[in-house]
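First the structure, in the form of structure tokens, and then the observations on it.
Missing here: one protein chain of the complex. Every other protein chain is in place.
And now, chain A:
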Amino acid sequence: MENPIVIGIDAGGTMTDTILVDKHGHFKIGKAATTPKDEAEGFLASSLDAAEAWGISLESLFSGVDVVLYSGTGMLNTLLSRTGRRLGLITTKGMEDMILMGRGLQAWADYSYADRLHAVTHAHPDPLVPRRRTHGVTERIDHFGDVVLPLYDADVVTAARALIRDKVDAICIMTIFSHVNPVHEKRIAEICRQEIDRAGAEIAVYTSHEVRPVIREQSRLNSVLIEAYATSRGRRQLRGIEDASKKYGFKYGVQTLLSFGGLTSINHPRLHETMISGPIGGILGAAYIGKLIGNDSLICSDMGGTSFDMGVISRGQTRIENEPLMDRFKLNVPTLHLDTIGAGAGMILKVDPLTRKISLGPESAGSDPGPICFDRGGTEPTIADCDAILGRLNPDYFLGGKVKLQVEKARAAFKAKCADVLGVGVEEAAEGMIEMLEADANNALRRVISGQGIHPSEFTLLSYGGSGPLHLAGCARGIGFKDIITFQFAAGFSAFGCTTADYMRRHSVSTQIDIAARASDDALAAAGSQITGVWQDLERAAVDEMLADGHAREKIRTVPFFMARYTGQLEDVEVIAPLPAVNSADDMRTVLARFEEVYAKANHRVSKYGEAGFSLMELGVIATADKIKPTLVRRPLGTANPASAHKGVREAYIGGRWHRANLYEMDLLEPGHEVAGPAIIEHPATTLVVHPDDRVFIDEWTLLHYIHA
């Protein structure tokens, strides 16, 4: 095989996945445990695993590739462990308690449903800046951007000196309505820098309008704080990755993934935009697969050890979440929308001896100590133990045989802690546990689909993640998808998705442009020229950043977009503008018509409501530059008989009894093959269980289609 051209690495909470891709679209997957203290270790171990699978050395791997993509957890860990920088905050006088008060939902976000109901468990996340290092200064700008109270310079000088005395590493500045008029934030920053110079200190200064000039103070505040707090260590981790790659001969800069689905260099000025990137890769990969198979309505579902993530692409539209949560802080970072429930193979199973109530998780055994069958010290039974007990996992082929599963040990513990307490047989209890997990995921999928207002028969389900295929049959049963697809590279699908991304910048600003339902031509044209002016400013800023990253001007494409709603609504729809500039009333009508079209796709055509008028709440520009991407190979369909991939039979317990299930090697399946259940299709990094009477068909792209009986 030729040398790979792209390495994609997705460092998750437990495992670091690597995918290598050559220009003909051949893949190899590597896996290693994530090493949070020094991510470069896990990065190299995972790369080495993939390189070995490809049959080359690390040196020839890194010296031959054009792109190294890395999305990691360094910044998130800094935030979770509260080991970031020492911050001070200067804000509008009267707003000093904003950090302590937070948003109500920050007190229970990420909790299980039971804990949400029990207010006694609610607690706000620890603040990133203590109250004593928060200073209010007299100033006020109203929502039109007019100065109501001038800035009192003397207040700023006092605050800056106090923070310098407090030996902060960074000063954050966030004033009310700075996204409309940043003049006071700029002046505060200027005074701070003068005072820092005078004191001879080394302190960074961050302003909220530079980090993200978007409405909603609490999220803007959290964004600027997290940028100041967590990104310096995150950048150090990324530099470590870059140094490690260069040591083995890599010639270029390492790229990382933005939460809205693009790539950027690790010198990105707003690095917190890369914090929520792990699961994003899956959606990008899904969009890519959707183009291949000719369906633009897709549900992607990623099941790993801990969580089940679902993303929706609805008639070609991906949903953007504008205020995602990060460690229970609301942020102002546009993010591809994902729904998540706690459901994965690492979920710890508990049975209450008094009530015999069964609960799955929410705790996960993770990779350390892991499920009991890993024999690394785990003592609590998990879903993976049930899979092993029922013969669905191959005890000698887990991670290609690197981990020998101790089935008897798992069986003994599961019997004592679960089956005996429930008073039923081991197999029955184990299958029941798996069915509960699959039912949770199945319900979550139904909920996500019904939220789209589109019939499930339009959607193709893509299932991936290490344990996605293992539980695919139950998760998808009875929903009525148009098609259900999984992949030979299911375990590395998120990393694969990252490799399909382009270089990207996204700049946007909050606006309040209201256009009445029957606006005159003059009013339309005036709104248009205002919009065009903002787009031009944003385009300049985005292009300048990409030029600074070393992209040639002629390779950079820019597309303006806007966030709009019918006047009076509470939520926006993101719309890619049909025109690069709005120069006339007719242009403006074209733009509004496109909004209505997108709105009708995302909701339903009868929900259009133009009589209310239109509000443009945010204007933005996306700048992209192409990157080399993998292509899947199309091969003609061959024989339906999968005998060439057959590797034996094993007893597996499915649907209340033991079956003699045929075993197949996933990588040896060829286009045209058809596998009839009961069967188990194995891959070193994943396992696909085919239930009795169900079938799996391999198509010309070597995608695996699961067909329920």
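Observations, loosely collected:
By definition in this document, a residue touches a chain if its C-beta (ideal position, glycine included) is under 8 Å from a C-beta of that chain, and two chains touch if they have at least 3 such contacts; residues count from 1.
The rule is short, and it goes like this: contacts and distances are computed from a predicted model.
For the chain of the complex excluded from view, the name given in UniProt is "Acetone carboxylase subunit gamma" [choices: "Acetone carboxylase subunit gamma", "Acyl carrier protein", "TonB-dependent receptor" or "ABC transporter ATP-binding protein"].
Touch with the chain omitted from the figure is made, among A:112, A:138, A:158 or A:631, by A:112. Looking at A:166, A:352 or A:428, the residue that reaches the missing chain in the full complex is A:352. Panel shows chain A; residues 112, 114-115, 118, 120-121, 123, 350, 352-353 of it touch the chain omitted from the view.
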